[in-house]
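We show some of the complex, not the whole, and keep each chain where it was.
Each chain gets a letter, A and B, in the order it is written, and its residues are counted from 1.
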Amino acid sequence: MKSYRKELWVNVPSRRGFVNITREVERCLAESGITEGLALVNAMHITASVFINDNESGLHADYEAWLEALAPFDASPQRYAHNRTGEDNADAHMKRQIMGREVVVAVTDGKLDFGPWEQIFYGEFDGRRRKRVLVKIIGE
Amino acid sequence: MKSYRKELWVNVPSRRGFVNITREVERCLAESGITEGLALVNAMHITASVFINDNESGLHADYEAWLEALAPFDASPQRYAHNRTGEDNADAHMKRQIMGREVVVAVTDGKLDFGPWEQIFYGEFDGRRRKRVLVKIIGE
């Protein structure tokens, strides 16, 4: 069994945003030399997500509005107990649970084994600083 | 290390529905000859889910109503920016994020290593056409 590990760095200049990291993960896979196995891609931070969906800016705007309605940003200590600790990002911990921490992708014939529209995104919910995504690939 | 890959085809005749695919995944596992490892089962389409929960029709009706309340279907271009592209399925991309893209199941002694009530479902949120589920199993 071979294994490969790499950290990708992301810096979203606003509080929230989505970044397509498919090409970076493909480069990792090429570098790994693994042709059959599983690739794990996960946010290393707990106010961010890695998820697979469509590369369409309208949909991303819809996600932004939808997540804000389900778990509104509110820095005040009234709404969220977490924000009584000096943090202001309780909402980000919730948004991340809806969008998910990680994806596991099949590796077949040296490629990410995707359906026609699958792309990997980093979802930032508390940005404006450098954060990491972990790519771990195991196989042969 | 052995690896196995199969695509399952699903065709839900209505826009939304849940299909129990546990037996098909068990057949894949038997076919693979793998007795220890991990099985990844994922929707290859971004308006569908694979998830593990109860095989109970009342619960499935509850999921349907609950998801519709959290992310209502609305084909008009007013509510969802994605539906200004000619699509009508923005809601389906949201429902899929709540229910998830994939499950990873332990394989032990040649079986899906499940608790007493775990069953694997395909969740369709934009149906009426043939779609695929990927089963990838790695192990020994």
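Simple rule for what comes next: a contact is a pair of C-beta atoms (placed from the backbone, for glycine too) under 8 Å apart; a residue touches a chain by one contact, two chains touch by 3 or more.
On a predicted model such as this, the values are computed, not experimentally measured, just so you know.
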Complete complex - number of sequence copies, 2 represented: 3
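Quick note on the criterion: only the chains that are shown with their structure count from here on.
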Residues of chain B defined as touching chain A within the complex: 1, 3, 5, 38, 40, 42-46, 70-71, 80-85, 90, 93-94, 96-98, 100-102, 104, 132, 134, 136, 138
Residue numbers on chain A that touch chain B, as the complex places them: 1, 36-38, 51-54, 56-59, 61-63, 66, 70, 98-100, 103-106, 108, 113-118, 138-140
